[in-house]
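Following this message is one structure expressed as structure tokens.
Only one protein chain is missing from this complex, and each of the others stays in its spot.
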Amino acid sequence: MRLFSSDTLRGRRLVLHDLIFGGDSPQGRLFDAVLIAVIIASVGAVMLESVEAIGTRFKRGLIRLEWSFTIIFTLEYLLRLSCVGRPSQYVRSFYGFVDLLAVIPTYLSVLLPGAQALLVIRLLRILRVFRVLKLVLYLKEANYLLEALKASRRKITIFIVTVLTLVTVLGSLIYLIEGADNGFDSIPRSVYWAIVTLTTVGYGDISPQTPLGQALAAVVMIIGYGIIAVPTGIVTAELARVWEGDSKPVKKMCRHCYHAQHSKKARFCSRCGSQL
Amino acid sequence: MRLFSSDTLRGRRLVLHDLIFGGDSPQGRLFDAVLIAVIIASVGAVMLESVEAIGTRFKRGLIRLEWSFTIIFTLEYLLRLSCVGRPSQYVRSFYGFVDLLAVIPTYLSVLLPGAQALLVIRLLRILRVFRVLKLVLYLKEANYLLEALKASRRKITIFIVTVLTLVTVLGSLIYLIEGADNGFDSIPRSVYWAIVTLTTVGYGDISPQTPLGQALAAVVMIIGYGIIAVPTGIVTAELARVWEGDSKPVKKMCRHCYHAQHSKKARFCSRCGSQL
Amino acid sequence: MRLFSSDTLRGRRLVLHDLIFGGDSPQGRLFDAVLIAVIIASVGAVMLESVEAIGTRFKRGLIRLEWSFTIIFTLEYLLRLSCVGRPSQYVRSFYGFVDLLAVIPTYLSVLLPGAQALLVIRLLRILRVFRVLKLVLYLKEANYLLEALKASRRKITIFIVTVLTLVTVLGSLIYLIEGADNGFDSIPRSVYWAIVTLTTVGYGDISPQTPLGQALAAVVMIIGYGIIAVPTGIVTAELARVWEGDSKPVKKMCRHCYHAQHSKKARFCSRCGSQL
Partner (left out) sequence: MRLFSSDTLRGRRLVLHDLIFGGDSPQGRLFDAVLIAVIIASVGAVMLESVEAIGTRFKRGLIRLEWSFTIIFTLEYLLRLSCVGRPSQYVRSFYGFVDLLAVIPTYLSVLLPGAQALLVIRLLRILRVFRVLKLVLYLKEANYLLEALKASRRKITIFIVTVLTLVTVLGSLIYLIEGADNGFDSIPRSVYWAIVTLTTVGYGDISPQTPLGQALAAVVMIIGYGIIAVPTGIVTAELARVWEGDSKPVKKMCRHCYHAQHSKKARFCSRCGSQL
């Protein structure tokens, strides 16, 4: 009898698991679509609340909404916990972490007023949207992108270290040239200006006034305008490489001479002629 | 007799159809060229009218011009309707829709003053210019572009969803850091700032004042400066793929001479001439 | 005797021609290097003159300098005219035109004060620098670039027409949304704003104030941030194509079945098997 009941329970858990985690069935997709809609609505509510005119007028309604969303997400979190095989694994997973972060701020706000602003973290939940689509193609595409970015991470690291060094040196130079009178009142602030200029953002809140400073700024701009070619070139070339993918020689190594540049289909070593 | 007259009518309709829709004949091209000129002139008139100094001075002339253009376009629309095979299909087509939109605002302005501003929609009609050129090459080029963009739409969707999520989270963060005193008076406004910064536009109407805010801004700028590589990489790689398309030799090998560089559609070996 | 003198004259003309036009000999290179230095100096003088503090102080010296440069350039122009084979061809060539433009403003300034500002046209003469380098490689590289740009001119035309249409429509929309009170006081000005925003320049001299306007601005920015991928993709892919150059299948057509996709080395048609 107990076994049977346990079986039913396990059965139910499996059904629930399918509904919540497996987005492939029609019900699973519906569940995910509703979830995404609720997530976007909850983020929208947090954003509207921050607008003064709206926040003060509809204060009560928004607070109620917030609590409703929090209760819905809490229930969902508990459901996920209950039907997953190893709860501890889910809790420590990326999605588990985000799901928890999405409900904590409201409870925190009882103790710490103002913590609600953290609710925007809920938007991270929108990443679940990729799961909803559940189209193998989408994942493949995302994987292409990730693979290309991963393959180019070393080059990008070199690029970023170079840019940060450049920006610090240029920022200090402009600090020496312009000085505090023209708004460059500290090196960190001058480095901030160098970043604003190099990335071609150009707020204009701080801008050089002396001819020499403007000349240096012109140099920074042209450097920034030019070196954007580097990350773009890296990512593009990597993407092209990832796509070529299979046609690229896989490093199949010869056991005799350790020569490694053989294609996937090679059957004999191209250096010593022994069988692979 | 009736048949004959109907024949003449059909003939005339064909001639008209050729003139208006088929831009290949010299007359057709002339018609299209004149049409484009009228479209640009009409858009120019709407723009000039909006300039206060000109709008008030030449008010009467401009109103007359507007009505002339509207009447011309209305006549053209009726002509197109009359000579096309299936009018309902034309009405529902993209060009039919735009052609109608181009005349409605003036008539509307009798009832609703100010609706004339919508006349700029007329510029959409300029897309007809591609039809005028009617060079197969141009269409082929546009198709290459469209095909590349279509092929990369999934990756671009992923990119845009990622950017929107990023911008919301970063905007909320800066809202928490800077607060209303420094111009970041609501989350939507802060998200707007994040978009302005991430896309490297950088108006400078809102800009961070605290050191922590400036540090976050620097991070946003560097992210924005870096991730522009992603859409560029996607489009470039797709374009390269579309171009390689057919010309990429598939390794179809000849059984007689083992020559391997044949295209997918090849039926005979290009070296020895034997059947593949 | 007369013949001899004519011969000497022709000889001298050839020597002069070599010196001035043929930059390959050591003397020719020296001539070109000196010329470039004089050109840069003359442009620098014009620029300095426009700076008020300097212009008023060294007025006399600068005027003398300007006349010296003009006389040097006039003499050079006459020299070129005298030693070139067909003077009329030189006069109508690009360089001949620029050389003339470089001296006219000073003479004009006698009649029209202020015409000196046009002297900056002299900088166009700097294009001669490429001739100085006279390295086949440099020209080849420039040719690669030009060829790639030429090959992509159709796609770029399509892109620019699309951008201009977009910018007009978006500028009119923002004009309707924001209105004259927020600085968008005419459609041309609003279109100017749309260009400033779409190209991610973002001066901030006009910026939307209403939430709806800022939402539209955000859309414009994201479009601008995204579509920059298109020209970049076009140029990159074309450059890659130009480089592949020879390895690309040349359209060798079969005389029997008119099938065109054959590589340069193909000896038999891949569709009908007949000899090429």
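All chains are identified by letter, namely A, B and C, in their written order; residue positions are counted from 1 within each chain.
The definition used in the following text is that a residue touches a chain if its C-beta (ideal position, glycine included) is under 8 Å from a C-beta of that chain, and two chains touch if they have at least 3 such contacts.
What you are looking at is a predicted structure, and each value in this text was computed from that prediction instead of being measured.
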item: Chains on display which the left-out chain touches in the complete complex; value: A, B, C
item: Residue among C:L19, C:V103, C:A148 or C:L170 touching the omitted chain; value: C:A148
item: Identified contact with the non-displayed chain, of A:A45, A:V84, A:A217 or A:V242; value: A:A217
item: Those residues of chain B which, in the complete complex, touch the missing chain; value: 200-204, 232, 236, 257-260
item: Interface residues of chain A (partner: the chain not displayed); value: 154-155, 157-159, 161, 165, 168-169, 172, 175-176, 180, 185-189, 191, 197, 200-204, 207, 211, 214-215, 217-218, 221-222, 224-226, 228-230, 232-234, 236-237, 240-241, 248-249, 261-263, 265-276
item: Residues of chain C (touch criterion as defined above) contacting the omitted chain; value: 43, 46-48, 50-52, 117-118, 120-121, 123-124, 126-127, 129-130, 137-138, 141-142, 144-145, 148-149, 156, 160, 163, 188-189, 191-192, 195-196, 198-205, 224, 228, 231-232, 234-236, 238-240, 243
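Everything below uses one rule, namely that only the chains that are shown with their structure count from here on.
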item: Rounded Å distance between chain A and chain B, as computed from the means of their C-alpha atoms; value: 30
item: Distance between the centres, which are taken as Cα means, of chain C and chain B, whole angstrom; value: 28
item: Intercentroid distance (Cα basis), chain C paired with chain A, Å; value: 42
item: Shared-contact residues (touching 2 or more other chains) in chain C; value: 200-204, 232, 236
